[in-house]
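Worksheet: the structure to be examined is printed underneath.
Take a look at chain A:
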Amino acid sequence: MAALPNSLSGSLVELAGGENIASDFASLANYPQYAQLNAERIIESNPQFILFMGHGDPEKVRDGFIKEMKQTAGWQHLEAVQNNHFEILPPDLFGTNPGTRVVDALDYLDKLFQEAKD
Partner candidate 1 sequence: MTQKKRNLQRKYISIIAPILLIIVSFHGLTYGSVFISLPEIWDVLSHKGEPFHEQIIMELRLPRILIGLLVGGCLAASGSLLQGVMKNPLADPGIIGVSAGAGLAAIITMVILPQYSYLLPIAAFLGALITSLIIYLLAWDQGTSPVKIILAGVAINALLGAITSGIMVIYSDRVQAVLPWLAGGLNGRGWYHFEFMAPYAIISILLCYFAIKPANIILLGDDTAKLLGQKVELQRFLIIILASLLAGVAVSVAGLIGFVGLVIPHIIRIIVGEDYRFLLPLSMIGGATLVVFSDTIARSWFDPIELPVGILLACLGAPFFLYLLRRRRIL
Partner candidate 2 sequence: MMAAIQTDQITLNLGAFQLHDISLAIPKGKITTIVGPNGSGKSTLLKVITRLLTADHGSVYVQNKKTTTYKAKEYAQTVSMLPQSKDHLPNLTARELITFGRSPYKSLLNNQITTEDEAIINQAMQMTNTAKHENRLFYSLSGGEQQKVRIAMALAQKTDILLLDEPTTYLDMAHQLDVMELLYHINSKYNITVVMVLHDLQQAATYSHHLIAMKRGEVVDSGTPKFLLTAGFLRKVYEINARVLYEEDYPLIIPKINIKER
């Protein structure tokens, strides 16, 4: 399940300067916020960064997510996975509507992208 640009998280990503791979697909422009992206398209797009929206404490969930990623077909070839450019987003900022803390969410992403560039 991927968050599209017109979802809250997807929108935040674009504001922070990132590009959602889903924005490549014109047919998704009018699609409601989340979609099951075809695994082949994901590999084709080869994202540099993968952001996970989990719902537990990111620390606890991280190991589990890594194991699950290894299970998912084809993902070990993704640049993001090989460079360890993935992050579990804190659920309070990204899982549900963070309300006024949306600024914190933006800051979080901004910091993440800056660190990755270095």
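The set was built so that all candidates are chains of the complex that A comes from, given by their letters.
The rule we apply is simple: a contact is a pair of C-beta atoms (placed from the backbone, for glycine too) under 8 Å apart; a residue touches a chain by one contact, two chains touch by 3 or more; residues count from 1.
Everything quoted here is computed from the prediction, not taken from an experiment.
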Options 1 or 2: the chain contacting chain A in this complex: 1
Of all residues in chain A, those that touch candidate 1 in their complex: 1, 22, 25, 27-28, 31, 34-41, 43-44, 54-56, 60-61, 63-65, 67-68, 70-74, 77, 95-96
